[in-house]
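One chain of protein is taken out of this complex; the other chains stay put.
And then chain A:
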Amino acid sequence: MMSEPKRLHPAAVIFSVIRILKNLIYVISAGVIAAFGQDMFIYVALGLFVLIVLLIGISIVEWARFRYYIYDDELRIEQGVFIRKHRYISKHRIQSIDLTQGVIHRMLKLTKVKIETAGSGTETEASLSAVTFAEGQAIRDELKSRAHVESSDDEAEEPDYPQEQITLGRLIIAGSTSGSVGVILGLLAVGFSELERFIPEAAYDQAMTWMVSSAVEVLIFLALVMFILLWVLGILGTIIKYGRFQITRYDTELFMTRGLLEKKQMTVPLKRIQAIGFKETPIRQPFGFGTLYVEIAGGGLEGENVNARTFLFPIIKQDEVATFLQKMLPEYQAFPTAFERVPKRTIYYYGFRTVFFPVIALIAILIWLPFVWYVPVVLIVLALGLAWLRRQTAGYAMDDQHLTLTYREFSKDTVMMKHNRVQAFEKRQSILHRKHGLATVKASLLNHFAGRHVILREVNEADADRMADWYSLRQEHAHD
């Protein structure tokens, strides 16, 4: 059907120029700032102009030399000006296909198509930076086995496929518990330190004297206002990013779309799901909320960020998970709620691990800075609390086909793995472990790149052996 080699939409030139400029932004802005207010400025501006013209030229040639087509169940891409690169991707190897629309894309009714395979690289396997939206959907439908389901636009989905949407209330909860305040504060701090240079000395001094002379109450009030402002900003950010989140279950795949400004669509074939997980951050857990995500091989919606997970649902109550899965992903509906916890006596191991560094810090501080002894002491108390929480959390659950491990670093993470998706299983014992009848288990999964190793520390040795028996194919277990 699509065997004719095609070019991208000419707007690809714009995206290419923008992308290169983005990469050069530091170099360019450094140059501009250095030249600012000097006689050289006109030359720098001229140089910049020439650079942009050059970039546009290169991008046009690149665009002209770029072809893609689908032939024989393969997506084929030919590109390169001097060095021609041909890349053929079999559709059977594709892990996920996402369509992403930035603001410019949306104005021109275009979309970016990203195709991920289970490769061992950080780079997207194939990406078409600009095709018309209809074309993007046609490519997607062509590259996956799904028999022609029209999803012409977001709302007009077929009614008989299960679907879930996010409500505004939930978005606000997600935003207010996302902890993005901290991130924004950090960014602001960095931004401010850069900005400092541009603020006139006098204004800066004035502000400082004012701050110093004002009452403490005023400063606290200001800080509070600032905090609330950032918080609201964080909520807005979440609403923009995850607004209109919608997940649809088709016969053999999940289809997610999200975003108010930048719209993203993503298709995950069910066959590619390696595990699902439920993550509760310390802020969300007390309210019973968490995020439900899926581990897949190949990149997720977030693209570049390795740690970003592909959300099944950005925020969901713990007691709704079972219903949600039953509806959207019955393959994993047995998501356990009761866990076999690790034995109480393991608190010594957990405690040792978290307290080790604070204690060393305490010793060092007692030697060199004895007057701030309380800092490491507070740290030690916090560390003990964390150890207690970790011990409380750690546990496992098993049924015929699934192993679920739950553990905590800071956030509580519960990972449910299908038997045939676990790549390897390891049981580890130190000398002390052997004496105490304990063991640490590790189940390895395939995810974006290097794999993910889900580790549960210090379970009863008998439990570790049970898990090993469950995993071992030699036993006469009836798991398929």
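FYI, a residue touches a chain if its C-beta (ideal position, glycine included) is under 8 Å from a C-beta of that chain, and two chains touch if they have at least 3 such contacts; residues count from 1.
The criterion applied here is as follows: contacts and distances are computed from a predicted model.
S.K.: Write down which listed name, "Exodeoxyribonuclease 7 large subunit", "tRNA modification GTPase MnmE", "Membrane protein YdbS with pleckstrin-like domain" or "Ferrous iron transport protein A", is the UniProt protein name of the chain that is not shown.
M.R.: "Membrane protein YdbS with pleckstrin-like domain"
S.K.: Of the residues listed, A:R7, A:H92 or A:K327, which one is in contact with the missing chain?
M.R.: A:H92
S.K.: Among A:R19, A:H86, A:K109 or A:K271, which residue is in touch with the absent chain?
M.R.: Here the residue in touch with the unshown chain is A:K271.
S.K.: Give me the chain A residues in contact with the hidden chain, please.
M.R.: On the chain A side, contact with the omitted chain comes from 92, 95, 118, 271-272, 297, 420, 422-431, 433-434, 444-447, 450-453, 464-465, 468-469, 471-474.
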